[in-house]
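Removed: one protein chain of the complex. Kept in place: all other protein chains.
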Amino acid sequence: MDKATSRPNRPALALHVPEPPFRPGDTPNFSSIKVPKAGDAPRPDVAAKAEETFPLCTHLVRVLDEKGKAVGPWDPKLDPATLLKMLRDMKTVRTFDDRMYRAQRQGKTSFYMKCTGEEAIAVAAATAMDPEDMHFPTYRQQGLLVSRGYPLKTMMCQIYSNAGDPLHGRQLPIMYSDKKHGFFSISGNLGTQVPQAVGWAMASAIKGDSRICMGWIGDGATAEGDFHNAMTFATVYQAPVIIAVVNNQWAISSFSGIAGAEQATFASRAIGYGMAGLRVDGNDALAVYAAVKWASERARTNKGPTLIEFFTYRAEGHSTSDDPTGYRAKGEAEEWPLGDPIARLKAHLVALGEWDDARDAELDKELDAMVRATQKEAEAMGTLPQQGFDNIPSMFEDVYASTPWHLAEQRDEALAEAREFLGHEPK
Amino acid sequence: MDKATSRPNRPALALHVPEPPFRPGDTPNFSSIKVPKAGDAPRPDVAAKAEETFPLCTHLVRVLDEKGKAVGPWDPKLDPATLLKMLRDMKTVRTFDDRMYRAQRQGKTSFYMKCTGEEAIAVAAATAMDPEDMHFPTYRQQGLLVSRGYPLKTMMCQIYSNAGDPLHGRQLPIMYSDKKHGFFSISGNLGTQVPQAVGWAMASAIKGDSRICMGWIGDGATAEGDFHNAMTFATVYQAPVIIAVVNNQWAISSFSGIAGAEQATFASRAIGYGMAGLRVDGNDALAVYAAVKWASERARTNKGPTLIEFFTYRAEGHSTSDDPTGYRAKGEAEEWPLGDPIARLKAHLVALGEWDDARDAELDKELDAMVRATQKEAEAMGTLPQQGFDNIPSMFEDVYASTPWHLAEQRDEALAEAREFLGHEPK
Amino acid sequence: MSAVKTTGRNMIEAINDAHRVMMARDEDIVVYGEDIGFFGGVFRATAGLQKEFGKTRVFDAPISEGGIVGTAVGMAAYGLKPVIEIQFADYIYPGYDQIVSEVARIRYRTAGEWTMPMVIRSPYGGGIFGGQTHSQSPEALFTHVSGLKVVIPSNPYDAKGLLISAIEDPDPVVFFEPKRIYNGPFDGHHDRPVTPWSKHELSDVPDGHYNVPLGKAKVVREGEALTILTYGTMVHVALAAVKDNDIDAEVIDLRTLVPLDIETIEESVKKTGRCLVVQEATKTSGFGAELATLVQERCFYHLEAPVERVTGWDTPYPHAYEWVYFPGPIRMKNALKRVLEA
Partner (left out) sequence: MSAVKTTGRNMIEAINDAHRVMMARDEDIVVYGEDIGFFGGVFRATAGLQKEFGKTRVFDAPISEGGIVGTAVGMAAYGLKPVIEIQFADYIYPGYDQIVSEVARIRYRTAGEWTMPMVIRSPYGGGIFGGQTHSQSPEALFTHVSGLKVVIPSNPYDAKGLLISAIEDPDPVVFFEPKRIYNGPFDGHHDRPVTPWSKHELSDVPDGHYNVPLGKAKVVREGEALTILTYGTMVHVALAAVKDNDIDAEVIDLRTLVPLDIETIEESVKKTGRCLVVQEATKTSGFGAELATLVQERCFYHLEAPVERVTGWDTPYPHAYEWVYFPGPIRMKNALKRVLEA
């Protein structure tokens, strides 16, 4: 290269490379994270100008205080039945995650991803939206499906790529898709779903429909150009969409600083576009519910899109392919100042007098049994190692609406190969 | 499609499609544009926290008042020689644009793009930066080259794709490139140069160099994912870079609202990333100079990147391929509230007692004569219609550092074809 | 049956009319792209549509090809049929991820629950002194992506009929329009005056709805000496070369690249025993390679000579050297000679 110049009065430049506060071996201490008091954040009118929300982009909408009391203007004042359903759904998600993680470890499938510590977000968001509303999720919103009553067995069948998999074994485990439950096909490609969510919302607006849409993305993936594409289109056309950034502090091994979190919150991105923005305690199911409700009412009344950052923590590894002890300090999840979302919602219900430890333990048992039983049923339809040679023609379907000659030829060739490999006609 | 649902208490959604205030046939009236008084904007310390600049993202840094006086904290207090050089450079750009536009109309080349009304921006930016600093320009920063003393004749030769074209006739007219003048090769693909500018700045920081970098982009092109990529990388690594958005209100036929300007200024994008941001009167050479100086000092002292929006107006068509009367009202340029940058700088010099109408007319004449003479020289080296069959082997060079067999074969074939077409050995 | 009313149209007018006909028939069609609304597009393909169908069905988009395609995916998922314009094929790359990873895959990965009926229109090809970034022919970057259909018309009649079929197709179609022949056919003789479409019979374009089916090639000239496989602008260059050199070639206008009309190709090559494939795109890994490979795979024992290629060179499209780059009459002639004399 040309020689770097050093000139009078021209100091040497230096590159800043962000580094997370703790690495393996360190003792995590999150006291530097400012956690505003529950109830502190003001709640603008749903029809407020976007700029009224800007202070909330660096604040934190919180409803549940340390004692499990719901406080402040964002308290959604939910009835106990709804609260209990959310608790149940969140626990279901966690139980499901644990079972499926084990199933992967047992070699029953290739891959799994948990959302431990983030259960409140998808579950409360699903609860706050209408069932007809649409979601363009990432891979950590299994709570949407659970909350909307999608069969756990079908989820498991997808994970096992077995005969009950509605996606015919084509997708990586956990890449669910279900139109009826308003859950768009998860993509392996990060970020792509957010402009898609905006497009869906634009379509709904074009048709004078009443359904709105929510697009989900992780903190790390906000760096993709598609995030900007989504923000731009949502702003320009004032699309009835909610864009949710789940900031769980990590993107595989990269901490959120690598996505820009050192200089601004993710909610602040909204300010740059003149979009309404909220930063929300993602481990507080009530705050999540209230924020999504607020944004959905705004979208529903043609007041424009909202960006919501859910501040949370990825309590486990990125996926079954990941071992976080290689890059972050042990015990971070325990130190995380926003606590565990399930414990906090439980405490709230207990504080309300609607719940107690005994019932809680009972529920855990019930869910564990239910998930185990469901797992048995799902496994009766097969696990991954047994898959891959049944119904081979299906593999050549849905590339196009109908099968062109070249795929027909390839299908026949594949069938002949399978026949030879198996020593018999494939099923 | 499924039928759009209409549900109780769920109002019909509607798509908002931005529309510029004036269309052909309308009488433009820009009184709704808020133009803060010159001198009004505060000037934060160069080392200030990024957030101190946020109010400036919706303000407008202006130095020259209506009487041509330089006022307020941003007055760079330039010496008359510098001011006169800027005036001369801006006039040179305009004269050059006019001549080259005509040359295209006369069939001497395929394409041309003017920057009329925007001359202050590139010229004052070049003046404020060090000559060793780097630019990643778009196609409307010819003022950078002019200010840095790049030969007009070489620019013309590039436009004519003739024997004097340093780019060997490979690039569309005006897609200049010159390393010595710190002017990176203009790309036909919008937006790509901004993350490149950030990368260059990162490299300079990695090497402990002292040179900084400026990346340029139009208002319309900010919608590209690459703009976000640039903002993200610049923020994360605190790259010593200035990102300049030239908001000339139009992107071919689309007004800035289609890029998101209805909801936020382009400078505001900076806030979303926690980057310093300035919004500057682009028709005020002194304000441009002062803002670039501020941002460059910031970058140079490892205080991080700055986004600057230059607020201006594209006074002519997009290019020789465009006729703006098809989509915007006549007379917009004349009504533009920020005036003409050349007239304003001239007025300032007159107000300073350093200039007068006679000298101004003299200068115009001189520049006109100089540009015409240069044009003659350039045309003596050929215009586009005569090009295309000389030095054919050069067309196969620089695809790679050395010519692989397949390009060598193709070169020989092309030469044989040319021989046959011309009826003689090509030059 | 009464005679079909026709109107003389160039390719742009034919494409414009296809939009108009389909938008009137199907309320779910939305049209957007850069500068396509009020202004009607830099090539005027969408002129008048916003006025006729309103701003929420025809509108300008931000300069974000990724956003244009990405939102189109969402719209298609909702149930609309987006017909989007990428201003130049050279600028499709920022949308490439959404096209390859999403548009092309969604039917498959959702087992057909979500489909992606959409048309991605884009002017492509050189010959207008557009330099490196207004001249590219990137079709091979799409023919390699399963799940996409790739269509390229060569005249106004086909342009309208194919675009209507593309819009009606249940699958995503990348629709490349050879911009060099928007206003008139081009025979490759850049040094001769051009003729407008009005002199050409295929500019007699029926009013109203009609289809030119996807996946069907057209034998535009019957012949015995060799088979020429081509599409877009090069159809005209090939026809002219055949005429200029007085060769009894069978010229096939593929019209759809994926799925390919293999039957018509095989039938012809088996008859002629010789084959030339012609593309304007850069040579290496172009679609011509797929064509040549298929032909020799399926007609090997009928071939009397290697399948030859006429292509652009493996360089960017250099502004001033346009006519050295463009696969014109001499390149055609030499290749014809090679194929016939081998």
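Labels for the chains are A, B and C, by order of writing; each one numbers its residues from 1.
The rule we apply is simple: a residue touches a chain if its C-beta (ideal position, glycine included) is under 8 Å from a C-beta of that chain, and two chains touch if they have at least 3 such contacts.
Note that this is a predicted model, so its numbers are computed, not measured.
> For the full complex, which residue in C:A140, C:V235, C:V251 or C:V269 touches the chain that was left out?
C:A140
> Where the complex has a chain not shown, which of A:T127, A:Q141 or A:S187 is the residue touching it?
A:S187
> Give the residue, chosen from A:I271, A:V288 or A:L384, that touches the chain omitted from the document.
Checking each option in A:I271, A:V288 or A:L384, the one touching the absent chain turns out to be A:L384.
> Thinking of the whole complex, not just what is shown, which of A:M175, A:V241 or A:L363 touches the missing chain?
A:M175
> For the chain not shown, which residue from B:I159, B:M175 or B:A414 touches it across the whole complex?
Once the missing chain is taken into account, the touching residue is B:M175.
> Considering the whole complex, not just the chains shown, which residues of subunit A touch the missing one?
1-2, 14-15, 17, 19, 23, 110-111, 161, 165, 168-173, 175, 187-191, 220-221, 223-226, 251-254, 258-260, 321-322, 326-327, 384, 387-389, 392, 395-396, 399, 406-407, 410, 413-414, 416-418, 420-421
> List the residues of subunit B that touch the chain left out of this view.
Looking at subunit B, the ones touching the missing chain are residues 134, 136, 166-168, 170-171, 175, 177-179, 184-185, 187-189, 192, 194-207, 213, 225-226, 228-230, 232-233, 236, 397-401, 404-406.
> Could you list which residues of subunit C touch the chain missing from the display?
Interface residues of subunit C facing the absent chain: 66, 90, 93-94, 96-97, 100-101, 105, 108-109, 132-133, 140-141, 143-144, 146-147, 258, 281-282, 284-290, 292-293, 296-298, 300, 303, 305-309, 314-316, 342.
Everything below uses one rule, namely that only the chains that are shown with their structure count from here on.
> Report the inter-centroid distance (CA atoms only) between subunit A and subunit B in whole Å.
A distance of 41 Å separates the two centres.
> Taking the mean of the C-alpha atoms as each chain's centre, how many Å separate subunit B from subunit C?
Averaging C-alpha atoms per chain gives centres 35 Å apart.
> If you look at subunit A, which of its residues touch at least two other chains?
Residues 202, 204-207, 225-226, 228-229, 232, 236.
> Quick check: what residues of subunit C touch more than one other chain, meaning two or more?
Counting only residues that touch two or more other chains, subunit C contributes 56, 61-62, 64, 66-67, 78-80, 94.
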